[in-house]
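Every protein chain of the complex appears in place save one, which is left out.
Per-chain numbering from 1; labels A and B assigned in written order.
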Amino acid sequence: MHPAPSRAEPVLEVKGLTTEFVTDGGVVRAVDGVSFSLGRGEVLGLVGESGCGKSVTNLSILGLLPRPQGRVVAGEVRFGGRDLLQASEAEMRAVRGNRIAMVFQDPMTCLNPYLTVEEQLAEVGQLHLRLSRASAVERAVSLLTRVGIPDAALRIRAYPHQFSGGMRQRVMIAMALLCDPDVLVADEPTTALDVTIQAQILDLLADLRRERGMAVILVTHDLGVVAGCCDRVVVMYAGRVVEEAATGPLFAQPMHPYTQALLASVPRLSGAAHGRLASIGGLPPRLDRGPFRACAFLPRCSQRRAACEAGEPALQGRGTGRWSRCVLQPGELA
Amino acid sequence: MSAAEPLLSVRDLRVHVPLEGGTVRAVDGVSFDLPGGSTLGLVGESGSGKSTVARTVVGLNRPVAGSIRLAGQEIAGAAERVLAPLRRHVQMVFQDPYASLNPRMTVASAVAEPLHIHGLVPAAGADAEVCRLLELVGLDPSMRRRYPHEFSGGPRQRIGIARALAVQPRLLLLDEPVSALDVSVQAQVLNLLEDLKARLGLTYLFIAHNLAVVRHVSDRVAVLYLGRIVEVASRDDLYAQPQHPYTQALLSAVPVAEPGRPRTRLALKGEPASPITPPSGCVFRTRCPQAVAVCAEQVPALRPVGAGHVSACHWHG
Partner (left out) sequence: MSAAPASTSSLPEAGTSLGADAWRRMRRNRVAMAGLVVLVLVSLACFLLPPLMGMDPQAVDARRGAQPPGGEHLLGTDTLGRDYLARVLVGGQTSLLVGLVATLVCVLIGTLYGATAGYYGGRVDELMMRFVDFLYGIPYMFLVVLIMLLFEDEARGNPLPVFLALGAVQWLSMARIVRGQVLALRHQEFVLAARLTGASDTRIILRHILPNVLGIVIIYATLTVPAVIILESFLSFLGLGVDLSWGRLVAEAVAVINPIRSYGWLLLWPSLALALTLFSLNFVGDGLRDAFDPRSRR
């Protein structure tokens, strides 16, 4: 008799990931010491605003940083018993699209407009699964049907621009699932879609995840999406993790002033309306000025203490599976 | 007691856009009133025609039919000569903070341009007025000689608002003004818009696809689908008691930042129909879970379903 699966064996583990970009204005540290682990079949939300480093984290994991400007300077990404950051490009190619798949925000730029959907999907099967062309196409058609594309056997011959936005995203998902990956990295997969279509896509992802036991890293800035889809949440700010928790507890009792402020500044569908939204004054900090000498959120924090200026706080445990990077204890937060 | 005439009054507006594949009926019979000093939210997904309505009201599109009355004057399809003096009364704030400012003009030049065009201040006084406007939107006036690319999205949007306010308009059309901004910056700009409305006595036509944002700023809300209005109500009524099946589905599809809250999702089948060949009768019937025979035969009119609440559905009235 097997015990219930626990988090003991994560499918993907990121430790101390640090990524820098060399730009005109200097070296920008886009990701600084980010760590998290992803359990089998778990949906992890990576939440933050633009510039917080959530997308760069994913690109770093998959070895897709633009060269030569971007490079990983520290850290480890454990997957399948080895460190992906040390893997060769050939090894990474065998992993991408196969064991770890990615779905992006804008499918129009990820699907080749000059090739039919059939060609692009079949290529994945032929390459990674060594299928014959006929089997690859058959598999692609069945997946397209599964993701909700009507008349898949006919539609597969079409070109990407002949599909609507929602349909194209479904095609991307089908492409990602072709090899039954262990991990799906979805970077703002529904941001560009209408609300009703977004709901359909998120439902689809939830079903597929249940069916296949696939783990998902969902990158988004939409807290509503996080609340509806994710098991755990990692909140990022200025390239570092500022809070990590299971979804319910995070929303019920956020333990970092940034998370609190973020939740307070989102307009709601119910409850009090009108009046002022709690906004976070100021702008995110620059990341090209070297290491932070104080808490990165300090200039915008309404709950600062003297200790905040002493140095960057470390990520501290706040109970099972909860972390926050703040000098304040949970009880001290407003 | 007669009600004062609304600042903006639109009746049966139709805008058809000729394309290669046919004519897109972007706006197909839209009517609404906007009383002075209030905010009307126009909500819909892509293809609903909400942006087209806004652009037609300001004269960027020509309607094929319908009436637009601004402060009592008919302006639908009017010549530029007629519209020119009215430009002072209506201004627009655009969605994309990166495309709505001329990259080659300093902030000061951009904000001052409306002042020069309408001769609102003597040349020497323009700078002082620019500083005043920038302070009004919460920007540091000493930054006015910078160029747009030196600012991030939130401040750029504020510059756009300052420029719109330069002519002291009465009506401000806001076309997805916060959609391209981060959550925290979005909150800043929404607060700013509320402040300005109160201070300057403005009237807003607020267009957005984000239902929570619309709820926050609007007094009344109109829901659009494929070029038609399907429901209009006061803000509280619409969100608490949506009547039209589309509004209900829309509200149930919005992700809420409250995990564990029980929600009944009203799933919509398929995708919106083509605006070139809209379905007969009710345009929503192809996706409506409650569609019946009459929906294909007759176009439903907007019928009252409560105080100040109308819905275009055969199940009502």
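Methods note: contacts are C-beta pairs under 8 Å (C-beta built on N, C-alpha and C of every residue); 3 or more make two chains touch, one makes a residue touch a chain.
Treat the numbers as computed from the prediction; the structure is a model and nothing was measured.
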Legend entry - Contact residue for the chain not shown (choose from B:Ala78, B:Met105 or B:Ala267): B:Met105
Inset, instruction - Check the options B:Arg14, B:Arg69, B:Arg87 or B:His316 and report the residue that touches the missing chain. - result: B:Arg87
Inset, instruction - Kindly state which of the options A:Gly80, A:Gly213, A:Gly282 or A:Gly317 is in contact with the chain not pictured. - result: A:Gly282
Legend entry - Hidden partner chain, residues of subunit B it touches: 58-60, 84, 87-88, 91-92, 94-96, 98-107, 113-114, 117-118, 137-140, 142-143, 145-147, 149-150, 152, 154-155, 160, 163, 167, 188, 191-192, 195
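Basically, only the chains that are shown with their structure count from here on.
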Inset, instruction - Would you mind pulling out the distance in Å between where the CA atoms of subunit A average out and where those of subunit B do? - result: 32
Legend entry - In the complex with subunit B, residue positions of subunit A that touch it: 49-50, 164-167, 194-200, 202-203, 221-228, 247-248, 251, 261-263, 265-270, 273-274, 276-281, 283
Legend entry - Residues of subunit B that touch subunit A when the two form their complex: 45-46, 152, 154, 182-188, 190-191, 194, 209-213, 215-217, 235-236, 239, 249-260, 265, 267-268, 271
